[in-house]
Every structure is written in structure tokens, then in C-alpha cells.
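The chains shown are only part of the set, and none of them has been moved.
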Amino acid sequence: MESKFIQELKPGDRITTFFILRKREIKLKKDSGEPYASFEFGDSSGRIRGTLWNNVKEIASLLNVGDIVKVQGFVTTYGDSNYINVEKIRKAVQQDNVNKSQFIPRTEKDTRMLMLRLFSIIDSLKNDQIKRLLHLIFDDIDFKNEFAKSPAAKLWHHNYLGGLLEHTLNVVDICDKVLGNYERVNRDILISGALLHDIGKVAELTIEGFIDYSDTGRLLGHTVIGCQIVTQKISTIQDFPKHLSDQIQHLILSHHGQKEQGAPIVPMTLEAIILHCADYLDSQSNAILRIIKKETKDSEKKWSKYINLIDRFIYLGDG
Amino acid sequence: MESKFIQELKPGDRITTFFILRKREIKLKKDSGEPYASFEFGDSSGRIRGTLWNNVKEIASLLNVGDIVKVQGFVTTYGDSNYINVEKIRKAVQQDNVNKSQFIPRTEKDTRMLMLRLFSIIDSLKNDQIKRLLHLIFDDIDFKNEFAKSPAAKLWHHNYLGGLLEHTLNVVDICDKVLGNYERVNRDILISGALLHDIGKVAELTIEGFIDYSDTGRLLGHTVIGCQIVTQKISTIQDFPKHLSDQIQHLILSHHGQKEQGAPIVPMTLEAIILHCADYLDSQSNAILRIIKKETKDSEKKWSKYINLIDRFIYLGDG
Amino acid sequence: MESKFIQELKPGDRITTFFILRKREIKLKKDSGEPYASFEFGDSSGRIRGTLWNNVKEIASLLNVGDIVKVQGFVTTYGDSNYINVEKIRKAVQQDNVNKSQFIPRTEKDTRMLMLRLFSIIDSLKNDQIKRLLHLIFDDIDFKNEFAKSPAAKLWHHNYLGGLLEHTLNVVDICDKVLGNYERVNRDILISGALLHDIGKVAELTIEGFIDYSDTGRLLGHTVIGCQIVTQKISTIQDFPKHLSDQIQHLILSHHGQKEQGAPIVPMTLEAIILHCADYLDSQSNAILRIIKKETKDSEKKWSKYINLIDRFIYLGDG
């Protein structure tokens, strides 16, 4: 018996392991009309299809999407994809000692340490009103917990638990490193904008078993949601300067850089330009790196498959 | 002595009248190096340049941008434009009995009646929570006053005092007229979205003497500002349904229809599509009508001059 | 025996019913090389694939694409789609008392009543020459019949028999309702343009069993075809004013609003702008409504599947 991650499975492998059940359908065999069950399983490394040919009705009716299931079977292949020929499957029980959170991919970094770094960055700022605002937001225990475990996107970049925190700190880091190259950059505005630019993703994305968009996320989008969190907190601070409030919100609203990319407002301050570039650099680099890692895992090829989202192949290098 | 509106002035006219002073510069004559004053005057019908050749320093130093001034002189022409050869100019005094508000163009409609109509529309809605939200916003006396006198844009459409109210009611009216053509339209959501779609313009535009953008307006944009007004009020209503809140905000955020047009989110509900089309219809029609009226005022031409904003000429008709 | 519509079929249903035969192919079984028949059936509610495993050659050779066929079998599923495991199939005969027209989707409205409304709209116009033109076009008995049963599009909006008439009257209705909001609208030009804007679709689309493009439709497009119908009729009217002819044709040619959307000319008159907006509103709303209805038919989901044509999901609401 083996308990491999989905990404590691190869045709011929025999497995006995736990997965999250992502999809479950009863179908009829083409020629005989007898039922069989088609599943999609997931774990923190990816997803795989599976098929159960026998005793379908009794077994499948006990399983629901979102359940943790224990699966025994062997790996085979169809078209270009692997799938699991399921011999046994059952819902996990308490004694199995497994929980859902282990089936979602998560950052390899220590989020507790990352949060400490985030707070030390806040403390490095000079403007007391801005520090108060950031503390109001990040000291909120519910928000802080959500923020620390949120992904930064569903698919493209930092698409794992803790990804938002990781991405945020990367963007802050880039801003902090480059701001010395330009005169007249207001560090407090730039760094607070960097810390806040994606906080709306906490509400934009849901992570029930897997990452998806919430209703609010689709209907409002994370830039506006993030901006609203900030406005609400500012409204509770006495005499928060209007021009600081405007500028910090401007950084959040304009960080996508162009209207075509969903920015309701284009960057109009030096800090907004820098934040946009830093965000672009980190999100693109993380995405490309994810592709490179995935495609070079177990093959020698020099080029990724075609990446539709950016209309190109990625060069994987030469040794 | 004549007291014509700027739009009516013709070369050769002698005038003695009041204007708002929009610009004031001291320049030196090309050949002699002697000073002269160059002005831009405005009234509710438009703007015109003017020049004062004598006693410039004594006179001009008494005048500031934003002042109401009394001007005597004659109208002449330079290039394609009229301008005023100023013989006398002085700041208006109390006895002149003039005030700034009369120098800004305003709707020809009765805004008090329009506000009554707006409230009767609110009262026609069925959902109590939505009605409560709308009353919270429009019953606020400061907001109501601002809203009633705000323009809907700086230049393109409804660019006059009361223009926002007029445009808002037009959009509501169009929505109300067409919603019966489609099943499953939620009138309460559609009409409240129509009422609220441009309220952010109250803060986006300033009307000190003439219409311009505020700092906040440029940095945040009216869709987000409007959305924030709504969120803030909703947060004070107990148990306001999340899905209604999301949908109403979605209508505000998506009313420009496309990302290229500054919508952070594209319309994803039937009501959002209808609101976008109604807004598009009213803003375009008002703008085209303004061009037609202006260009046909005192000439027989069949085509407008080239309109850069929409890359075309407008046909003015054939009698 | 059951005679359900295709849209209502569920895995496990046994059926004996009539369909239109849309496709018919003989294939060979993968392993044995024996032939089987693969079909696509249609009725007024949709389309479904089907397979016949036995006596293929004798049976299938008697069937042609476009035939009405009587099918007995059961519904099963493959991938995400249902299909029919065909046990018996034969061509319909006269005694079956079925005809092709019942297999194409059609408007739920009474087209005779709609045509009456169309004529009463024509009669409401004031300009005699324009009324004469409209009568010349719509009194033509062949054209009138074609017009009354034509769809307005193949797939996106009003894609059913009578859809063109329904859409046309909707656009007229919207124009009529909003024109009072703007001065200087020439109702005769606007309404005649609305009545005529899509008449070219009569020749652009074919409805032999299902809706498709004609050769002429693909090579010339409905705006130009419609314009030619109008020119031809105008050429038979003595002294039809050139400027009216130009303007009415302009409305037809520009109703898509932008060159990228296939308008050879952009709207340059107030009437053309209004017609474009009204057409846009009705076609988008009808399409979105069709999606909402289809996706909410038998499920509780809150979001449609991704709609490629408009690059978004549609929110289906919250109860």
C-alpha cells in the first residue's frame, strides 16, 4: 500500500489513500446501460479523475462532494491523463484522523513568521495615523486569521493557502528595496498601499475544500472590496487626513495598472506606479515559476506546453 | 448698453455686463514690452477671452480668479474665436446685487419637482430594506442638496447644475419603461441601482464657479465613491441582505459596461445589463443633442465640426 | 411510452418519440471493426446525440439528414452529455401526422397579433412617403410571411421562429418609450429605422429544419442586405426625399454602433444613436434572459457556466 500525492502518481501504481471528493456523477455504460460512478479526487498536490465499476449505487450514494474519502485502486491512463480505477471507496471516519485542511495546497513558508514580519513592517512606518489604520485592520483577530491563510488567486499565482500573505510581503519587499532609487517617494504611503493592495481577496475567494470565487468576489471584485475595508476603518479614526485616505485608496484601486486589467483608475502618483510594477513583477514571476516547476518535475523537455492565459510557451532551460 | 449672454455675442457688439473671472494673466506686448492683461470670462452660457490694454497694473491687481467682474468693452474676433476688447473692468460690489450661482449653467427644469419625483419613485418600490437604504441616502439633507445641484459630468453630457438629477431620473425612467419587456427583472434592484449609479459624482465634481474634478474624484472615481456611500449606509441597517447589497453595488460598479470604459467589473446580472444600456442611451443622447443644439444655433450648416471624443461628425439635418 | 422534449430527458428515461434527424454517420467499433450508427436528433427544445448498435446498415441507409424519424430507446449519459441508446428507428410516414415545423423552436407569442401591432405602428407615422415605403416592404405577402417567421439570430438572441418580429417590435417599443426624453428626435425616421434595422435577416438566415446562415448571409451580412431591400423599394417611389432615404439607410447601416461590431458606418444622428442603444439593450437582455432561464431550469446553482461570447459568468440570483 502506498500513500502518494496525486502529482506523484504513475500508471500502474497501486494506492490506498485519502482524497477530498470534488465531483461525483453516476453514468450509464454505453453498451449495457449499467451504472458506474465517475469521481474527481483532490489533494494538496492536484486533482485526478477516478472510476468505480461495481456496486455503484450502494457505494456512491453514501458519498457527497466535499467529503474526505478513502480510496483503494490502481492508476491507469486515458488520453493524456491519468485516472484511478477505484476498487474500494468509503467516507473517512473520525478514527482515520484526517481533516480537510490537509487536502488544500499551502505555502511552504511559516505564516506565523510572515505575520511577525508584516507587523514589524507596520512598526517601521513613521506616520502615526497610517500606523493606526494598519493596526486597526491587521490587529482584528478574525481578519488576521483569514488574511494569513488566504490564497492570492484561484489559479494563476500564489494559488495556495498563505499565498496572499506571501505575495503581500513580496510586494512590500520589492517596494522597500527599490524606493531608495527615486526621490520624493513617500514610504508610508507606498508601503501601506502594498500591505493593503490585495486585502479584498480575503472576501473575494473562498477556500471550502478548494479555492473558488465567492458571490461577493465575483460581483464586486477584490480592489473595491479592499478599498471598502480601508474606508470603513478610516471612518473610525479621528482626523485621518483626507489626502492620505485618498492616496492610499488610490494605490489599492489602481494597482492593476490599466483599465483593461480591471483597474477602475489608472496610477496617477509615483507610489501608485511603483506599487503597480512591484505587484506585476511578483505575480508574473510567481506564476512563471510555478509553471517551470510543474513542467520540469519529471521530464527533460525544454518548453512548457502552450500557456493560453499569456499566449506563449515558457522556455524551461537547458539543463 | 447691452447685457447679453456670452453665447449670443457677435463681433461689433458693445457690452456692459457681469462675468465670472476664470483666468487672469499679465503679459508683455511683443514689440514694446509694455504690459497688458489677458482674461477668460465665463457666464452660464459659456466662456470668452478678453484683453485690457491700458492701466493694466493698477486695475488687474485688484481682480482675482473666481471674482465676479463688471466689464465694459466691445466684441471683436481673433482666429475663429470672439474676444472682448475691455475698456473698463472692476470687481462687483454688494450693490450690484449679483451672485456667483447665476454664472454657472443650470438645468432648465425645476429641480424641486424632480426631487419630488425621485422620492415618489423610491416610495413605489416594494422591498422595505431597499427603501430604507434609499431614504437613508436621499433624506440626508446635505447630500440631498448637493445631489440636486450637481452636474453629471464636466464636459460631455448633462454638464450643468442639476444635470446629475436630470440624468438620474432619465435613466430611472428608461429602466422603468423597458423592464416590462423582460421577465425576471427585479424592479427594486434595477430602480435602486439606477437611482444610485452616479451618486459618487456629488464628490467627484466641484462647482466652485465652474465644473471641475475634485482631488478625490480623480484619485478614486465616481463609481467607487458611490459604492462607498452605499456600503456605509448599508452598514447602519440591521440585517440588510448580503445578496441585495452585493447586487446593488454590482449595478453601480458595472454601469460603464466594459473595463475599457472604467468599469472595474462587467455587468453580470440582467438588471446590470439594462442599467448599463439605459445609462449609455441617456448620456450619449444628451451629449449628441447638446452638440446639435449648439451647432445649429445660428447657422445653416448640415454637419457639426469633428467631435474628437467620439471620432465622428454629427449630421445636423436638412431643415 | 413517453414523448418528452429533449430538454426534459433524464438518464434512465425510456422514450418513443419523433425527432428531426440533424446528423447521421456510420462508424466502426474500435475493437471489432463492426459498424454502428451515430445520430444527432433535434426537436423544438434542443438537440441530443444517439447511437444504434445493431442492424445498422439496413436501417441507417433508409434515413437522411433532415428527415423526421421515430425513435425508441433509453437515455444514458456520456461525459457531461445525455445521449440516446437507440433500439428502433424509422422514417416518419404520413399516418404519423407530424410535420417539420413543429421541430423548430418558436416564439411563445402570437405572431399574427404581433404583425397587427407592427402595422398599427406604421399607421401611427406622419410622413406619407415613409409610410408608403414601409407599406411597400411589409405589404409584400412573401416578405411578410418570411419576416413573421424568421429568427433574429442563429444562437445568441431571439434564436427561434418569430424571434425577428419579436425583437423588432421590442426595439420599436423601446425607441417609442424613450424618444420623448429628448428634443428634436424625428419619430418617423427613428421608428422606421427600428422597423427596418434587421429586415436583412430574412435573407441572412435559413430555417430548413434548423437555423443557419445562407450563402448570401455570410457573404453580404444582414445590414447591407436590409439596406438593399430598402433602396430597391425607394427607387420605385416618386420623389422620395434623398435626405430621408439617406437617414433611414444610415440607421440600418449603423445600428451595430461600432466598426468592430460590423457597422460599416458609426451612428451620426440622434436617431441612429437611440436605435443602436435600443437594439443593444434588447439583444443583450434577451440573450442574458435566455441563459438565466436555461441554467435555472432544474438546478439551484447561483452562477451560469462561463459564457465565452461575453467573457463572463452570469449571476442567477439567490432564490
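The letters A, B and C name the chains in turn, as written, and every chain counts its residues from 1.
Just so it is clear, a contact is a pair of C-beta atoms (placed from the backbone, for glycine too) under 8 Å apart; a residue touches a chain by one contact, two chains touch by 3 or more.
Values in this document were obtained by computation on a predicted structure and should not be read as measured data.
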Size of the entire homomeric complex in copies, 3 being in place: 6
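Throughout what follows, only the chains that are shown with their structure count from here on.
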Equivalent-chain rotation between chain B and chain A, CA atoms, steps of 5 degrees: 180
Separation of chain A from chain C, taking each centre as the mean of its C-alpha atoms, in whole Å: 42
Junction residues of chain B - those touching two or more other chains: 243, 247, 250, 268
Chain B contact footprint on chain A (complex, rising order): 215-216, 218-221, 223-224, 227-228, 231-232, 235, 242-243, 246-247, 249-250, 253, 259-265, 268
Residue ranges of chain B in contact with chain C within the complex: 170, 173-174, 177-178, 181-184, 186, 243, 247, 250, 266, 268-270, 273-274, 277-278, 280-282, 284-286, 288-289, 292-293, 310-315, 317-318
Contacting residues of chain C [partner chain A, same complex]: 11-12, 51, 53, 74, 76-78, 85, 302-303, 313, 315, 318
